[in-house]
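With one protein chain held back, the other chains of the complex are shown just where they sit.
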Amino acid sequence: MIQKQYSLQDAVAEFVKDGDTVALEGFTHLIPFAAGHEIIRQGRTGLTLVRMTPDIVADQLVGAGAVDKMIFAFTGNSSVGSLYAIRRAVEAGGPGSLALEEYSHYGLLARYQAGAAGIPFMPVRSYAGSSLPEVNPNLRKVASPFDPGVETYVVPALNPDVAIIHAQRADRHGNIQSWGILGPQQEAAFASKRTIALVEEIVPDEVIRSDPNRTAVPGFAVDAVVEVPYGAHPSFVQGYYDRDNTFYRSWSAISKNPERLEAWLQEWVHDTGDHAGYVAKLGPDFFAPLTPEPHLSTPVNYGSVR
Amino acid sequence: MIQKQYSLQDAVAEFVKDGDTVALEGFTHLIPFAAGHEIIRQGRTGLTLVRMTPDIVADQLVGAGAVDKMIFAFTGNSSVGSLYAIRRAVEAGGPGSLALEEYSHYGLLARYQAGAAGIPFMPVRSYAGSSLPEVNPNLRKVASPFDPGVETYVVPALNPDVAIIHAQRADRHGNIQSWGILGPQQEAAFASKRTIALVEEIVPDEVIRSDPNRTAVPGFAVDAVVEVPYGAHPSFVQGYYDRDNTFYRSWSAISKNPERLEAWLQEWVHDTGDHAGYVAKLGPDFFAPLTPEPHLSTPVNYGSVR
Amino acid sequence: MTPFTALPNNTAAADDAAAPAYTSSELLAAVSCRYLQGTRRVFAGIGLPTLAVALAQKSTSPDIEQVYESGVCGAHPPRLPETIADASLATGAEAILTMPVLFGYVLQGGWIDVGFLGAAQIDRFGSLNSSVIGDWESPDVRLPGSGGAAEVMANSAEVFVVMRRHNPTSFVRELDFCTSPSPRIAREKDPLVPAQGRGVTTVISDLGVLKADETGELCLATVHEGVSAGQVIEATGWPLKVLPGLSVTPAPTAQELDLLRNEIDPGRVYLR
Partner (left out) sequence: MTPFTALPNNTAAADDAAAPAYTSSELLAAVSCRYLQGTRRVFAGIGLPTLAVALAQKSTSPDIEQVYESGVCGAHPPRLPETIADASLATGAEAILTMPVLFGYVLQGGWIDVGFLGAAQIDRFGSLNSSVIGDWESPDVRLPGSGGAAEVMANSAEVFVVMRRHNPTSFVRELDFCTSPSPRIAREKDPLVPAQGRGVTTVISDLGVLKADETGELCLATVHEGVSAGQVIEATGWPLKVLPGLSVTPAPTAQELDLLRNEIDPGRVYLR
């Protein structure tokens, strides 16, 4: 059997290199915070961060100096307030500032889709009249070969070096299952040269195989599967724990002050040693109030030969 | 509440018109045979049948004179043997013969994808060097605007008048859930102007809502939801009944002889009156040996607020 | 938000003589709700649009549906969601679509009747800026960016914009950056790209309501209680036209306020 199970430390050490283009995905849900923290711990630099919605984890990575460039569609979030590390890095201007490559949601998603599907570009139905093509040379027009009077904007394929995603569960072969809001994880994983999948739990093969339609990324497209309970905190994992809104609300004040941000990174990322240390520091009762009551899906019958 | 529940008779009468382009989909699994039969009963003519894999139901529709043109990727099937009504209609040549528009699987699927996504065309990674573009003007090349030295084939959007699909279950609002082999049903439904969904059973709202990720087509994209138990026979419905391989093997001999085909259509389609009549004619014990043993998915926890 | 003093409104003066005071949020929600009549599907984030759709479902438009950009359709949350990232939106929903299906098939596919958007800047024809104040390369203020706004603008049958602060720095003659172009500017700059949808038809601000005329220009349609047309014109960065028959925005009815306060948002999550 091909070895797919890694510690988070080993997965990041082996599959994330300085200067890589890293797709760290999760749309409000299933954000791989633990992987972001481990990247900071290991001191990666020069990364191009691809993320549809750079939020706190992106602010942390930028604040830690790991990121040179951000490819994105929406940064910030009304419930977070401003992401000050990102704003400082962008608004600074000049050399050393954070480079941006800006899309809208479907524009960036379509780049993943084209990258995953091995096609040079993907048409999208937006950007006509927009200023975005003036600042982003990846938004171009093509005439339809079926009607010379029709043009469409297209975006080029994107193939990140590594995708990092989080999910509820996987088997030891790396078959990844998730539910709730799915985000662009499947596209990012197939588009990337390598994929690291963090999961809340590694379950017996039989659990995964009892519901094959739930598998979003098959094992062959996953290089490392890492069991990281609470690895998406402070974001949420449907059915496992709710979003830590208190932390989200607190972030803006931390991020606003560079010294405070640095102290936070020291205390919560470096000094915790690993994600287990981070969870231990949160305390044994921390997740109790965030844990939802069970609300189970009605089983479906796949049937078996008589 | 918007009325979505129809009898099969009313759904076909209201949503399938002479001359329509009809996407009748289901990839080996969940083939809407009952709808094909009802179209024959109602004497539709001049249809353009879109189907990735025209098989027995297509042979029946062609044999009944309902179809003028077929848009397809693969017709026939090793376990069926030849589809003689289709072969006769194609090999006849000349006026009155069945017109064909030929793709490969992904070429036709990509037409549905483009149609569903409102984009004028979709790039595909095939057809270079093929004879297909010589006989199908819908296979054209576009130069990449990102690299003038790169071309890709593209296919145009397809928007059928009506999609007809079959699924395991839906609620009364038309939220359609299926599992097992999913085929191009979701793409066909979103690409089409109207959608008729046949299901094995209409279940309480709570069942559908217990597993929202299972919904392939949301109710708003469905015009008619029709409860038709055994509506996919002789094809299969995962967890409900297996494929009737005996019928599949018998078809070639029926189809080979135009008189025998006509007699079969009279006996099994026209004389049965409706699908309930067809099932009754199969007999009360017919499906027992085709019914699988239960093999249930492990429930997943969506969680609920505390 | 400044509370408005309730005054008898135009359409329900007799019934509402005793209507209680209401907040700006309550007014915006009630007004948005009224403009949603006849709408089937709304694409919106969390916040005032959520209240407006919930109010419509409980009053004039029981079949109206909200589609979230996360892919959630037919949500039945046990309580009002606090953020778009609220697990309760997913539990019990009728469908959670994948992102390619939601943005590709649903939004681009033309299934959305009304898209709700906000913005830092809006211009005369309803183009929106949510990217940057100042120059994109060296911004004065970096804003969040489009998110799904560019797609919502380009693909919804029409767009409603809610602007909590009506002033000349948000209602501008010229955008610093055009994130989400109006169909008018889209056709002008990219005439061969097919447009679908009418762009912004309705802007609901803290001063009044602007409606698009037949050319797409946003004009003053109603002023809120206690606001004059002159005040709105002054607060607008372009020469704001006033539609014939300018009236006062009907105040929330007692029934609307009751639903908002006691059924829809008793915790006052959005009724700040």
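All chains are identified by letter, namely A, B and C, in their written order; residue positions are counted from 1 within each chain.
Note that in this section a contact is a pair of C-beta atoms (placed from the backbone, for glycine too) under 8 Å apart; a residue touches a chain by one contact, two chains touch by 3 or more.
None of these values were measured; they are calculated from a predicted model.
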Displayed partners of the chain not shown (whole complex): A, B
Residue among B:Ile2, B:Val135 or B:Ala253 touching the omitted chain: B:Val135
Full-complex contact with the absent chain, from A:Ala85, A:Leu108 or A:Ile208: A:Ile208
Of B:Phe33, B:Tyr106 or B:Tyr302, the one touching the omitted chain in the full complex: B:Tyr106
Residue of B:Gln5, B:Ser126, B:Ser252 or B:Ser304 touching the missing chain in the full complex: B:Ser126
Which residue of A:Ser130, A:Gln186, A:Gln238 or A:Thr272 touches the chain not shown here: A:Gln186
For chain B, residues in touch with the removed chain: 27-29, 53, 72-79, 86-87, 90-91, 93-94, 102-107, 109, 113, 124-132, 135, 141, 143, 149-153, 179-184, 186-187, 235-236, 238-239, 242-243, 245, 248, 292, 295
Residue ranges of chain A at the interface with the undisplayed chain: 1-2, 113, 116-120, 171, 173, 175, 186-187, 190, 205, 208-210, 212-213, 215, 218-221, 302-305
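Note that in this section only the chains that are shown with their structure count from here on.
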Length of the line joining the C-alpha centres of chain A and chain C, rounded to whole Å: 29
Touching two or more other chains - residues of chain A: 124-125, 141, 150, 152, 179-180, 182, 238-239, 242, 292, 295
Numbers and ranges of chain C residues touching at least 2 other chains: 72, 87, 90-92, 96, 104, 108, 155, 194, 196
